[in-house]
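Sharing a structure here in C-alpha cells format.
With one protein chain withheld, the remaining protein chains of the complex are depicted in position.
Take a look at chain A:
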Amino acid sequence: MSRKTRFWTGGERRDAGRVGDIVKVEKDNFFPADLVMLASGYDDGLCYVETMNLDGETNLKLKQALDATSGLQADSGFQNFKAIIKCEDPNASLYTFVGTMEYEEQQYPLSPQQLLLRDSKLRNTDYIYGVVVFTGHDTKMYHEESDKPAHARTSNLNEELGQVDTILSDKTGTLTCNSMEFIKCSIAGTAYGHGFTEVERAMARRKGSPLMENEQSEENYEHPKLAVKGFNFDDERIMNGNWVNEPHSDVVQLFFRLLAVCHTAIPEVDEETGKISYEAESPDEAAFVIAARELGFEFYQRTQTNICIRELDPVSGMHVEKSYKLLSVLEFNSTRKRMSVILQDEEGKLLLLSKGADRLAQDGREFEDKTKEQMHEYADAGLRTLVLAYRQLDEEEYKSFNEKFMAAKNSVSADRDEKIEEAADSIERDLILLGATAVEDKLQNGVPECIDKLAQAGIKIWVLTGDKMETAINIGYACSLLRQGMKQIIITLDRPEIIRLEKGGNKDAFAKVTRLVKAGTGKVTLGIGDGANDVGMLQEADIGVGISGAEGMQFPMLYQEGVQNVLFSWLRILGWMFNGVCNGVMIFFFCTTALQHQAFRKGGEVVDFAVLGATMYTCVVWVVNCQMALSVSYFTLIQHIFIWGGIALWYLFLLAYGAITPTLSTSAFMVFVEGLAPAPSYWITALFVVVATLIPFFTYSVIRMRFFPMYHNMIQWLRFDGHADDPEYCQVVRQRSVRPTTVGVSARIDAKLHSQPAASRRESS
C-alpha cells in the first residue's frame, strides 16, 4: 500500500485518488471515493456524514474510526502509517461492509461504521482522514445528483400518462416532508396531547364533523406555540412542570428522562444565545429530544462516557443538573426495532432504558391494555409510535451482559451481528412499560386526498420505502393508504415473498421492484419521487415524474376514462375513420358539383385540374382545422396559433408556391392570385363546403355534449355552471362516478361509519 497523503480540498474532482491513498476531507465536502476512516477532527474519531445523494435520507449518520487509528492526528502522523486492509469486493449494498485492518501487527475488524461512501458529505466535523478503498465506478452505488430537472424521456409521455395503472412512489420526501413533530404521548395509560394530525383533519373535513370547527379555533390559538420546530405538543396537564401533580408523576418523570437520554443525538450550544439545538441521526430522534427539552428535561451535554441533562426536581421544584454514566448503547437495528441505553445514575443504580416498536414490554402492568389501545388510535391517526420501557439491572447481570456484548462486538466473523443481537436480546427483557410516543411525519400538502383520488380512479399505488417496516406502515396509515383492518402482506428484501404495498430496501431495490411490477402486470407504471434516491425507480418506470401536487376533484372521474379505455377503442377509431371518409366524400362531391364544368368567373374561364384541386384542398384544410377547433375545449394561445395559423399557412403556401417560376410550380403557377382569389364562386363554394361538411359533426357533438356527456364533458359543465368549487354540487355529480375503493380517505370514512363504536369513541376523546 502506498502511503501518500493527499489533501483533499473540495469537490472539483469527483474521481480521485488511488486505492491506498490517504486523503483528508474537510467539512462540507464530498468524499472522493469510498474511504475507510482513520481519524477525525474529534478526539474520539467520530464524524457525521450526510448520505442524501446515496439514499435520499437527509439525516446525519454517525461514523466512528477505529480506536487504534483515531489517535493519529496531523498530516505528519500518517507519514509512517502502515497498515493492510482486507475487505470485500465492491458491491451494491450500502449498509454492509466486511473487512479487517492489520495495523501494528494487530487485527481490527472493519464495519460500515468506518466506511465513508463516495458522494456522501462530511457534516459538522472539521476534517477526517481516510484511506481510499474503492475508487471510481467500483465505488458503492452512486447515481445522480438530486438536483436534476424533470425531463420527458419520450414524447409519447402524455399518452402513457393516461394509461397509468400502477403508481410507484417513494415515501420520504415525496409523500412526506421528512420533518417530525412530537404531537402526542401516552404515559401510564393516560393520553396526552390535543393536537390534530393531518390525517385526522382530512377525515374530519370529509365527514364534515364538528371537529372541523374546533380545529379552526384550535389552530388560531395554537399558532404561536408552533415556534419550536419538531414540537407540536400541547397539554397543560404536563407542560410547564405541571406533570408533578399527575397521578403517575414518577412514570412521567422517567418517561421524559428516557426521551432525554436514550438517543444518539449530539447537543450544540449556540454560544451567543445559549440555546441548545441537536444533531440527530434521524428527525424523529431529534423530535424526542426536543420534546423532552420543552417539557423540562433538557439534554445539554454528551461526552464519551456521560450524558448530562437539566431536569426539574419534583421535591425542590428547582432545575437540577444530572449526569448519567453511559455504560452501553444498544443501537437501533431493523430486526430488533428498538434502541436501548444502559446507564448508571448518580446514586449508582443501573438502568436499562429502551424505546422501540410495540412488542417491548410484556409485564402486564395495569395500563398496558390502555396504552395499546391508544397506540392503535395513534397509528390510525397516521402517527409513528414508539413504546418506552425500562428496567433496573443489578451489577452482576450487567457484568455478564457486558462481557457477552463486548465479545460479540469484537468478533470478526460473519455472524457478528447476530451475536450482538443475541446479547442485546438477553438483556432487553422483562421491561416495565412507561408509555408510548407519537410523532407525526408531516405529509406533503394534500397527500391523503390525492391518494384517495388516485384510489378512486382505480390506480394501484405502491409506496416503496427504505424505511423501517413499522414506520412504513405508519406512513401508509398517515397517507390513507392503509387503514386498520386491512390485511397486510409485508415483504422486505430478506424475505422475497409476495409484495404488497410495502417494500424495504435501498434505492437499487426501487428499480428492481419497478421492473418487477412492470413485468408482472404488463401495465403502464408511473414512478413518483424527488429524484434523490429513487432515480432507479424513476428510470425504470414507464413514466418518471418529480413531485408536484395533483389537484382538482375532476381527476378521478377523468381518469376512469383512461383506465377503462373509453377513449381508445376500435369502435372509436372506426368512428373517426368513418367521420374522415364522410367528410372527404362530402368535400369531393360538393366541390365538383358546385364548380362542375360551367364558367366559374365573370371572364368565362372554366375550372381546370389545378383550380378544382386547390379549391378542394382549401376545403380540406378548413374542415380539418375547424373540426379540431370544435373538439378542443381548452384554447390557449398555442391552440389558436396552430389551428388558425394552420389555415393561414395554407393560403401563404398557395401564394408562395404560385409565385415561384412555372418550371417548378407548373399548374399551381399563380393559381391563387390569378385564378381563385378574384373569383367569388371560389369563396362561396369554400364557405358552403366547409359549413355543410362540419354540420353533421357539430350536431353530433352538441347532442353528445348535452344529452350523453362523458366524464370530461360533465366536468366542463360543472366548470361552466360555476359550481366547480362547490363541494356539495360536485358530490351530486360525482356520486356514482368514482369506484368504491379499499384505500383512501373515503374508504376510511366508510370503515368508520361501519364501526360505530370506534367512531363514537373518537368523538368522545
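Following the convention adopted for this analysis, contacts are C-beta pairs under 8 Å (C-beta built on N, C-alpha and C of every residue); 3 or more make two chains touch, one makes a residue touch a chain; residues count from 1.
One rule holds for everything that comes next: contacts and distances are computed from a predicted model.
Asks: Tell me the UniProt name of the left-out chain, picking from "Histidine-containing phosphotransfer protein", "Nuclear pore complex protein Nup85", "ALA-interacting subunit" or "Small ribosomal subunit protein uS2m".
Replies: Of the names offered in "Histidine-containing phosphotransfer protein", "Nuclear pore complex protein Nup85", "ALA-interacting subunit" or "Small ribosomal subunit protein uS2m", the absent chain's UniProt record gives "ALA-interacting subunit".
Asks: Which one, A:Ile84, A:Ala407 or A:Val606, makes contact with the chain that was left out?
Replies: A:Val606
Asks: If the hidden chain were put back, which of A:Cys47, A:Ala280 or A:Ala436 would touch it?
Replies: A:Ala280
Asks: Using the touch definition up top, pick the residue from A:Ile84, A:Met628 or A:Val702 that touches the left-out chain.
Replies: A:Val702
Asks: List every residue of chain A that touches the chain not included in the displayed model.
Replies: Residues of chain A in contact with the hidden chain: 28, 57-60, 123-124, 147-150, 173-174, 177-179, 229-230, 268, 270, 277-280, 283, 286-287, 290, 442, 444, 458, 530-531, 546-548, 560, 563-564, 566, 590, 592-594, 596-610, 612-613, 632-639, 662-663, 666-667, 669-670, 674-675, 679-681, 684-685, 687-688, 691-692, 695, 698-699, 701-702, 705-710, 714, 716-721, 723, 729, 732-733, 735-737, 739.
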